[in-house]
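Quick one: the structure is below, and I'll ask about it shortly.
Apart from one protein chain that is not included, each protein chain of the complex appears where it belongs.
Chains: A and B, in written order; residue numbering restarts at 1 for each.
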Amino acid sequence: MTDRPIVDPAVPSIVSFRAVTKRYDAKSIVVDDLSLDIVKGEFLTLLGPSGSGKTTTLMMLAGFEWPNSGRIFMDGQDITDLPPHKRDMGVVFQSYALFPHMSVADNVAFPLAVRGIAAAEARRRVGEALELVHLTGFGDRRPGQLSGGQQQRVALARSLVYRPRIVLMDEPLGALDKALREQMQIEIKQIHRQLGVTFVYVTHDQDEALTMSDRVAVFHEGRIQQISPPVEIYNRPRTRFVANFLGETNMLPGTVVSAGDGFARIRLGNDAVLRGRAGDGIAAGQEAVLVVRPEAISEIHAEANTIEGTLLDQLFHGDHVRVRIAISGGQTVQLKLRPQACAGLPPAGQTLRLSIPAEEALILA
Amino acid sequence: MLKGQRGGMLRSYALIAPMFVFLLATFLWPVSMILWRSVSDPELRAALPATAVELSSWSGQGLPPASAYAALASDLVKVDGASLASLSRRLSYENPGFRALLQSTKRKLEAAPAGTTPDLVALDPQWGANQTWQAMKRAAGPVGVFHILSALDLRQNYETGIGPSRPGAALYRSIILRTFAIASTTAILALVLAFPLCAFLARQSDRVRNLLLLMVLLPFWTSILVRTTAWLALLQDRGVINTLLMDMGLIDQPMKLLYNRIGVITALVHVMLPFMIFPLLAAMRSIDPRLFRAALSLGATPFYAFRRVYLPQVMPGVMAGALMVFVVTLGFYVTPMLVGGPGDQMISYYIALYTTGTLNWGLASSLGLILLVITLSLYAIQNALLRRSGVGLR
Partner (left out) sequence: MLKRTKLLAASLLACTVCLASASARDLVIVSNGGTFQEAQSNAIFKPFTAKTGIKVVEDTWDNGIGVIRTKVEGGDSGWDIVNAESEELEIACQEGLILPLDIDKLGGKDNYVPGAVHKCGIGAAIYNHVLAYDKTRVSAVPTWADFFDLKKYPGKRALRASPKTNLEFALIADGVPLADVYKVLSTPEGVDRAFAKLDTIKSSLVFWTAGGQPMQLLASGEVVMTSSFNGRVTNAINKEHKPFGIVWDKSLQTADSWVILKTSPNVDKAYELLKFAGEAEPQSHLPDVQPIGITSAKAVGMIKPELLADLPTAPDNNKDVLQINDAFWIDNIDTLTARWAEWSAQ
């Protein structure tokens, strides 16, 4: 595999988790033996379903939770027991957490006031921060008078105004509607590029993770399943969980027939044998799945690496058409085709052969 | 369209009408009647109508003109016993000797031969004194400030201006001050006790909080009389607390806990605590606990965050609770009466005393009026403060 190892001493990291474990009681381990390096200036997203430990990890970094074992370092300094207000991090909460009794300007000025920065300088920096989030002129309003998106921008400005070395965001866009969310994603990404500050971003939304991040860490049951750049996470998932969690995917179970050379062959339930890239530790004879994205199965009627099935139906989605095909053995395979490519499809109930490009298929344990 | 709107308006008025009528009948009307009594001074005018007219035009300095003497003489002969009794009671607020003076003068006037008008000063030298006539003029009504001034230990003197009603009199002013001192001490102590409790309760699960609140509420559901009597049993010289402390050898003599300020404040704080807890808890529960975290994450020390983020948001609850406790305490009657000493009686004790005990309704109403005015001003100040801090009722 080409992605970075989870802990790589060669990369200049700003934060390092070392064997951090957090449990609330004897049974439920929330974060399990986590080791993680956050690279200076990167946009790292912690992605996972609820309860996977991603938010707890963020809260331990912010100083609101304490690990049961393991240490957390920042610039080589042990910050495990450092109280939150001494960590110099900006935190943006899903609930915005704006102070309702203060004006927008006072909210943004709060961290400056805490640090005893002179009023004139504070005013200048508040102005800059509001400009950065496109809220110039809103300084005198109360948070209650702003829309959700505007409030989140204020929260963002507040967490950036004192130039923290690292900004933590806990599902900051979770409460916004889809259109607003997409716009904010772009803006946050722009701000990240502009400032070059390290962002650690928690979300359960895979699109958000893929769009914004330099790297994505996928959490499941308190462990990081995979940490890689978005393209790699999407195209080269290393576990079934990651493959399933990010994007749509077809998973066909079978038995590995042969492996080697980075590729393997798998015999599916209907005796068809397909070739694909081999995941970690794939060996002949073991149970495995063939993972292939619906949009990868583009060629029909092709000869190599094919499987036969019956066309169930096709659903028109505008920019693409979803085609469902039942292959023998009770499995259903989904295809995502450009509308033009559907012209040659037989009517429902007819059999056809599907071609699965070996480069884009993965065989995972 | 317009017609329909008007119909809707009428309907909404009809909906609030019963409440309005109820308030009018049970609150506004009686209260205004009571307040009216603080300025109304009808007795002299009813008993001695001609004299009242004469007194109104007299300056109050020296002695009134001869026409006033003549009017008084003819009025006194004509007045019936009931009106004279009412007048005597009114004038006894100034000088208890007035009843005897009026009745003996009336008797002597009636005994005088018909057609002659005896010299009043000859009948009783008091009629030759400026103070006698000033007292009459102060009562000449129909409205006057006598009762209100009395409630401030003041008296209008037409020769020397407004001065103390008796030399060195400061009775009602000291009672008003005492009432405010007791009420504010109660409010502050209730706040000091309720604040940490509410801060704790606000963070508990609903189940735990409701259970603990129930324990706070149980005494609230008990009659004030019962609770106050329980304090008697606890605080008296041979009561639970003194006995316990003496048995433990901590004190030799029983501590004086009852019939003084300590007892009053203790019992009042206990009675008033729920009035503080509920608004405070509501305010604390409405605060997003994440705001505190946010403040910490922005670099604020816990104390700074408490002062600048938590406290300003709890302030409306603190103010509402403190004002509620303060205002309700102002009107307290039973508790200070039972556990307080004579120096701890609050203004309502005297209002009740003058209303039901001595029938001096003018003085009772004036004390009530003063209490009402001060309470309303405090409320206005609180509202202004809250509005300025921007978290007031909007």
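Convention: a contact is a pair of C-beta atoms (placed from the backbone, for glycine too) under 8 Å apart; a residue touches a chain by one contact, two chains touch by 3 or more.
Source: prediction; values computed, not measured.
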Among shown chains, those touching the left-out chain: B
Residue in contact with the excluded chain [from B:38, B:186, B:236 or B:329]: B:236
Hidden partner chain, touching residue among B:69, B:259, B:292 or B:310: B:259
Residue of B:16, B:82 or B:192 in touch with the missing chain, whole complex considered: B:82
Absent-chain contact - pick from B:126, B:297 or B:360: B:360
Contact residue for the chain not shown (choose from B:12, B:117, B:174 or B:204): B:174
Absent-chain interface as seen on subunit B, which is shown: 80-82, 85-86, 88-89, 92-93, 96, 98-99, 166, 171, 174-175, 232, 236-239, 258-259, 337-338, 341-343, 345, 350, 353-354, 356-360, 363
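We adopt the following convention: only the chains that are shown with their structure count from here on.
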Footprint of subunit B on subunit A - complex, ascending: 62-64, 83-91, 93, 95, 97-101, 110-111, 113-115, 142, 158-159, 162, 168
For the subunit B and subunit A complex, residues of the former touching the latter: 288, 290-291, 293-302, 304-305, 308-309, 312-313, 389-391
